[in-house]
Every structure is written in structure tokens, then in C-alpha cells.
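Complex shown without one protein chain; remaining protein chains in place.
For reference, chains read A and B in written order, and residue numbers begin at 1 within each chain.
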Amino acid sequence: MSSFWEYANPRRFMRTTDWLLPVVAAAALVVTATGLIWGFFFTPDDFRQGSTVKIIFLHVPSALMAINAWIMMLVASLIWVVRRHHVSALAAKAAAPVGMVMTMIALFTGAVWGQPMWGTWWAWDPRLTSFLILFLFYLGYIALWSAIEDPDTGADLTAVLCLVGTVFALLSRYAAFFWSQGLHQGASLSLAPGTRVDWAYKAPLYVSMTGFALIFVALVLAGTRTEIRARRMQALVARERMT
Amino acid sequence: MIALLTRDLRLAIRAGGGFGLGLAFFLILAVLVPLGVGPEPAVLAAIAPGVLWVGALLACLLSLDRIFALDWEDGSLDLLATAPIPLEGVVSIKALAHWITTGLPLVLAAPLLGVLLNLPGEAFGWLVLSLLLGTPALSVIGTFGAALTVGLKRGGLLLSLLVLPLYIPTLVFGAEVVTRGAAGLPVQTALLLLAGITAGSVAILPFASAAVIRINLR
Partner (left out) sequence: MEIRVDNLAVARGGVPLLEALSLHLTAGQALILRGPNGSGKTTLLRTLAGLQPPLAGSVDLPPDAIAYAAHADGLKATLSVRENLAFWAAIYGGGDVEGAMARMNLRDLADRAALNLSAGQKRRLGLARLLVTGRPVWMLDEPTVSLDAASVALFADVVRAHLAAGGLALIATHIDLGLPEAQMLDLTPFKARAPAPGQGDGFDEAFL
């Protein structure tokens, strides 16, 4: 247990996640269920938005994780590029589909929320647009991974794409804001006191956000374990061919 | 370096398709759009800047996979990678050759297609200027995409999927310049941002492209 980097050893990672994954998965289930049930059934209706507002407990956490998943992929890619830890590259690979689904959930719940509020399912609002663009970036990243056969080449190429993509995704976001002034309200949550969202909403919302973060961690751990097993199979086949 | 540029240009001229294909595509698109949306001059004038920019972008995309694929197939890329010129220089020259054979003709043809699409008179100058500033970025970004997919089977489709999202900022600012120019609004901010993206891409992306080629060759 001397260094964090020991978990970069696949065997070590598997041994640790053997017990860690069920714990995280169970925690994710409990916390998310608590957050959502609290949010949906034990908060007052908003006086203007009615019960529609409660979709916030799905929308905000998924949007948050959609962005955080990309940031995690970026960090994992950098670790792979700098330190060549295989688990890191595989974790980035495993995070992409999770991030993409989170983006889809955010877009879908946003549409469902937007319909009664703005009277339209979709508007080319900068926030919506930048999420749609983020979705395209996830799509490209996943497609590149799946197109390359050699795992190390795939890890290298996708890492470069992730780096370059991050820059262009930020530029696109800025471009989207430049291009259209939107309907979307500003960030609904802020840490400054006396803000728009009441504590009655904030508390369950924070619980939901924690729950989604735990779901993300659990899914990435599970995905990484799958990738490690697939890699192990490849290594065994290669060894078979050598003897 | 100059030798590489002249070789690529000569190949583009002799093999055909280099100059003509993208341009023909651009023309067809400018004909299809009015056929699709109707001949209403006001409608066409409103969408012309966007259509012309999207058209230029797609026409650029069409020839991207040829940047490295041919050199990869006949082994030239291996030989260029072991040659005394830096790979960063090779990819920059390749991007330049792509711009000369694809981007530049599009810039020159765009005003003619602007007439077809009823682009307002004030916007023509901005259209040419924005394309002139923006298309080099399209070539450089596209070269990066081509480098990423160079060794892959069915790389062409993947290439579009990877490159098009990267084109978004250039498209937004480029079309914005023309739209604002057509409406007589100030264009300076959008123009500067467009130039900034081009300058940044030209300066930095060749390093990424060269790194990616080295990975693909090994």
C-alpha cells in the first residue's frame, strides 16, 4: 500500500475491485434511490413550475456526470500518455459509454422538462447545443476505440483524440454561446448563500448527485474489469501462439 | 519540403479528382439546396451564409482520406518517416497541399455560388474573407483526422465522424462573419475568433498529427 500507482497493476486492480465494486454498487443504489425518492415524493411542488421541476433530480446529476466523465477520460488519458499504466487507458475506454449515456439522459430529461416550461422539446439553446456537441465527441471517441485492433495503438490514438477533442469541445461550447442567446436558466445550483434553489430542493439534489457519481464509479469499475479480462484473454491467446 | 509540396500538387493534377471533385460537390450542393427549400429569394438570402459554409466544409471533408491513404498504401509514408525532414513538416506540407487543391478553389468559387443562393451584396467580401481565413483550419484539422485513421479499414466513414465535431467552432464563427456581414452588423469579434482558431490549429495540430502518424506506423 505504498503508492497510489500500485493500483495501476491490473492484478492488483482486480483484487481490490473484487470487494470494492460490490460496495460501491450497493452504495450507488442506496444513495440514488434515497435521493430520487426524497426528491420526487417528499419535496413541495414549485409554485410556478408545479411538479415538473422534480425532473431536476435526474437532469442535473446526469448533466454533471456527463461532463465529469469526459474530464475523467481526459485525466486517465494523460496518465496513460505520461506513465503508460494500462488500467488507466482501459478506465478511459470504460468511462466513455457511461458518459455518453449520461449525456443522453441529460438531453432527454431536458427535453421532457423543456416541453412544459418553454413549450418546445428542443431549442438551439447554447447549453442544449453544447451537450449535443459533447454527445458527438463521445460518439467519435467510442468509434475510434472500436475501429482499432491493437489495444496499445488504440489507447494512444484515443488519448490524443481526447486531448485535442477537449480543446475543440471547449471552443465549441464558447462558439455555441457566442452564436445564440438561450432560454436555459443559468446554473440552477450555486454555493453562494441566498440563491435561487431552496434547501428543500438542494438537499435531495445533492444526494442524487452523489448517487449518480457513485453509479458512474461503479459502472467504470465494472467496465474496466471487463476490459482487463478481455485484455487478459488476448494476452493468453498471444502466449498460446508463441509456444 | 518544397519537393514534397510540388510532388503532391503534381499528383493531384495528374490523378484528377484533386481539384475538381470538391468543387463539383460544392456546386451540386448549392444547386440542391434551393431545389429543396424553394426559390423564395428572402429565404435563400437568409440561409445562404450557412449553406455556403456547410458546403465548403463538406467539400473539404470529401478529399481528406486521400491525404495519407495513398502514401500509406504504396509505402511512401514509411519512407517519409525515415527521411531527413521532420514528420511535423511533412504533415504541415500535406495540409498545405490539401488547402491549395481543395480549400483555395472553394474560396474562389464561393462568390459564384453566392449569386445562385441570392447572398446579399454586402456579404460577398465577408464570405471570401471568412473562407480564406477559415479553410486553412479545415485542412489542418482534417489532416489530423486523416492521420488518426490512416491505417484503418473503412477509415473514411470514421474520419467524417471524428473530424466533423472538430469543425464546429470554425463553422460557427465563419458562418457568423458572413451572416453579420450580410446584416450590416459588426463582424470584428467573429472574424478575430475565426483567425485565432486557424492560427492555433496551424501552430499546434501538426505536432498532434505527426505523433499520431508515428503511432500508426509502428
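Everything below uses one rule, namely that a contact is a pair of C-beta atoms (placed from the backbone, for glycine too) under 8 Å apart; a residue touches a chain by one contact, two chains touch by 3 or more.
The structure presented is a predicted model; accordingly, all values stated were derived computationally and were not measured.
> Consider the whole complex, including the chain that is not shown, and state which of A:G110, A:P126 or A:P151 touches that chain.
From the options A:G110, A:P126 or A:P151, the contact with the absent chain belongs to A:P151.
> Among B:E40, B:D78 or B:E122, which one is in touch with the chain left out?
B:D78
> Which candidate, B:L11, B:L58, B:I100 or B:L132, sits in contact with the chain we can't see?
Going through B:L11, B:L58, B:I100 or B:L132 one by one, B:L11 is the residue touching the chain not shown.
> Touching the hidden chain in the full complex, which residues of chain B are there? Just list them.
Missing-chain contacts on chain B: residues 2-4, 7, 10-11, 14-15, 71, 73-76, 78-85, 217-218.
> Could you list which residues of chain A touch the chain missing from the display?
So the residues of chain A touching the missing chain come out as 9-11, 84, 86, 149-152, 228, 231-232, 234-236, 238-239, 241-243.
Note that in this section only the chains that are shown with their structure count from here on.
> Which chain B residues qualify as touching chain A in the complex?
144, 148-149, 152, 154-155, 158, 161-162, 164-166, 168-169, 172-173, 176, 189-190, 193, 197, 205, 208, 211-212, 215-216, 218
> Which residues of chain A touch chain B once you look at their complex with the stated criterion?
Residues in contact with chain B: 133, 136-137, 139-140, 143-144, 147-148, 153, 156-157, 160-161, 163-165, 168-169, 171-172, 174-176, 178-179.
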